[in-house]
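With one protein chain withheld, the remaining protein chains of the complex are depicted in position.
Should a chain be cited, it is by its letter among A and B, assigned in written order, with residues numbered from 1 in that chain.
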Amino acid sequence: MIIPLVRALLLSAAATLLLAAAAGAAEPARYQRTIERYTIPDVVLINQDGEKVRFKTLFDTQQPVVVDFIYGTCTTICPILSAGYANLQRKLGTDTTRVHLVSITIDPENDTPAILKKYLAQYSAKPGWDFLTGSRKDIDRVMNAFDAYFRDKMDHKPLTFIRSPKDGSWIRLYGLLSGVDFLDEYKKAGLQ
Amino acid sequence: MKFLLTVSLLLLSLTTALAAEPLPSAAEIQRLGERMYRDGLLPSGAVMKAFVSDDVPVDGTAFTCVSCHLRSGLGSIEGEVVTPPTNGRILYQERKPYVQGAIHVPLIHNYAVYLPERPAYTDQTLAALISAGIDPTGRSVLKAMPRYELDDRDMAIMIAYLKALSDQPSPGVGEHVIRFATVIVAGTDPVAVESMLLPLQFSVDRKNRLAAAAGANPRVARMGYNMLGDLQSYTFTLARWTLTGPPEGWRAQLDDYYRKEPVFALLGGISPGDWEPVHRFCEENRIPDLFPVVDYPVISDSDWYTLYFSRGIRQEGEAAARYLHGMADLIKDRAIVQVIRDTRRGRALADGFRAGWQATGHTPAIDVLLPAAEALTGERLQQIVAGHKPAVLLVWDDAASLPAIGALAGQPDRPGLVLASGNWFGQALWTVPEPLRELVYFTWPWRLPQEDARFDISVNKIFAGKSPAAYDPRIVRQSYTTGEVLGKALMEMRGEYHRDFLYDTIGMMTDMYYPLYERVSFGPGQRYAAKGCFIVQLGKGEKPQLERRSEWVMQ
Partner (left out) sequence: MVVLNKLSRTTVLLLSLGLSWSPAFAASNDPAEEIFHIVNDYRYDPAGTGGDPDTGHTLCGTRCNALSADYLNYMEPGGWEILKVAADVEMTVPLNNPFMKGNCICIADEYLLRIDDLSRVHPVKSERARERSSEIAR
């Protein structure tokens, strides 16, 4: 069969083009990165097992924490963010709980614990990845605290936050990151 | 340049190779292609593999074509990420440069025209896009588009599926007419039927008057076009399909109606009880039904074609469970008792509570079933309370249970709180005597009356001189929502009248604030629009108002 070879060539040609573009000065940044400090609101959320979680206490830890905002029936943005989380867990190997990955729904209307659980299973999530829902007003407070308030879930933007355990600052990443970018950012936060 | 030459040569060889692959029958392509597109499974049954964002491996079962391009293939928009259409009819047309003002864009959702121009796809360039993310101009498309690893035959099936996707308008769509029907189950209270029909007919008539006026007056036509795009020239029809006899016989009647007049979608519909046969008919024929007025919708997390206002009566029971979940640590080992009137309504409330309460891992409540015709006396209720000493008593019964609940008020071993259905209590809710008001909480699956009154300004226009007193105010408000959602969706569909696109469009709508429900919200695949239910108490004084004790939605 000639086709697999053709496809391989095509892919490598595409890769060449991408590399060439990446080397050019005109290539725009693929995502925006800022360092921020956030005040975490004292609200009680519910995880995928229906357990109450006092949100603030998630960050009383020396463990790295990553936060993103997604929802169960979302198109485009969430699948990509979640594929990124799943990829990171794969790279972590057997001890996936070394990093706490937290997804927070921006659609608490629809996202019951059962829906959260199903979503995690769809991405083969391992221990260390929690998905939180709650009352709409509490979720609004969390979004506001991260300067990530969406008036409606359809105004959703791709945001990922990495908390450095060293000084509690946050790396705010705006855009859809490749696996390599995500791991780089993760290391920049001082995490191994 | 060298790169482009390489790509062209490769595409040339692809042409030959793709043509050589034998394809299955059209029906098989539809089945296998749909499975790849929607479920991320290859014709072999194996999981489709892809890379997204350059280097992130992803399984088709986590996400696949449908996750972004949606069922109709006509694309989606979320935040600032635009997913263009992926159906053959559009891909195989050149995307011309868009000149501002040259053609009218009815809504911001008509986003595709803003995308970069490109030549028409061919089978070969489409294969290059799917496998390598390269479009016919040689550009690499957004990283959000996964690069799929498909062999030649699977690629050919996928391309053939995309060519058929949303290719022709759905049944019920004529050159200048869109046909709808509404289903009325004989024996439904005539006031309820008229209340369901009035707002629907209002929406249809309003649309048709505009089409007629536009036909007669070019200035009106221009105005209509600015508002509605090509939809302005369409007229709507609304047939009434009446179902008689027992539910087992409905399917044949529906098939018969549909054979005589294929419709694009069902609007509303009403039944005092069963709806499942209509739900199944829609599911099997892939016909949308927007918002039937029913208390007992079919509960499913995978069925697609009926969009309900809410999960019906059981949603109140589910809300009660969520409310009590917040104080579960205080209830500890004390019992929760459900007194359940053995009717469909009583059982639906109890089922909702049971499912919600047990989903969070609590000890099941104790159920006490009351025969349908047996009055709930004070003695009986006290006996139940003395026997189980519950922390919480749920009374799933009508307002005739009020005196029995009242008799508990003075008892030393009374439960901490009593929860009942405000919906079922009806007007009697306002007669709860003051000493009881602290003890009794109600589920209330609508906006509070004092706040909903502000929305009358919208609803009143549909009465057009008729007396509102002749109609059921809640059903009128429900049906008003149906007309509004349909109108908004059709406007946003920008000439693509496909059934799956109707639901894709509704799925992309922002939360809406219409009369009756505090909020209706949508989302891809979400089929119960009003997801909340307040827990309320009756306030103090002679003219008490309902006071919220919970948010609309709790988890």
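By definition in this document, a residue touches a chain if its C-beta (ideal position, glycine included) is under 8 Å from a C-beta of that chain, and two chains touch if they have at least 3 such contacts.
All of these numbers come straight from a predicted model, not from anything done at the bench.
Asker: Given that one chain is not shown, which residue among B:89, B:251 or B:519 touches it?
Answerer: From the options B:89, B:251 or B:519, the contact with the absent chain belongs to B:519.
Asker: Sort through B:119, B:245 or B:449 and give me the one touching the missing partner chain.
Answerer: B:449
Asker: Kindly note down the residues of chain A that lie in touch with the hidden chain.
Answerer: 41-44, 52, 54, 135, 137-138, 141
Asker: For chain B, which residues lie in contact with the unshown chain of the complex?
Answerer: Given the touch definition above, chain B has residues 107-108, 227, 323, 326-327, 329-331, 391, 416-417, 427, 430, 447, 449-460, 468-469, 473, 488, 491, 511, 513, 515, 518-519, 534, 548-552, 554 touching the missing chain.
Just so it is clear, only the chains that are shown with their structure count from here on.
Asker: Under the stated contact criterion, what part of chain B meets chain A in this complex?
Answerer: Listed in rising order, the residues are 3, 6-7, 10, 13-14, 17, 52-59, 61-63, 67-68, 70, 76-81, 83, 128, 131-134, 138, 140, 143-144, 147, 151-152, 325, 359-361, 507-511, 519, 521, 523-526, 531-532, 551-555.
Asker: Which chain A residues qualify as touching chain B in the complex?
Answerer: 1-4, 6-7, 9-11, 13-14, 16-18, 21, 30, 46, 49-50, 71, 73-77, 79-80, 82-84, 86-87, 107-114, 122-124, 133-137, 150, 152-158, 176-180
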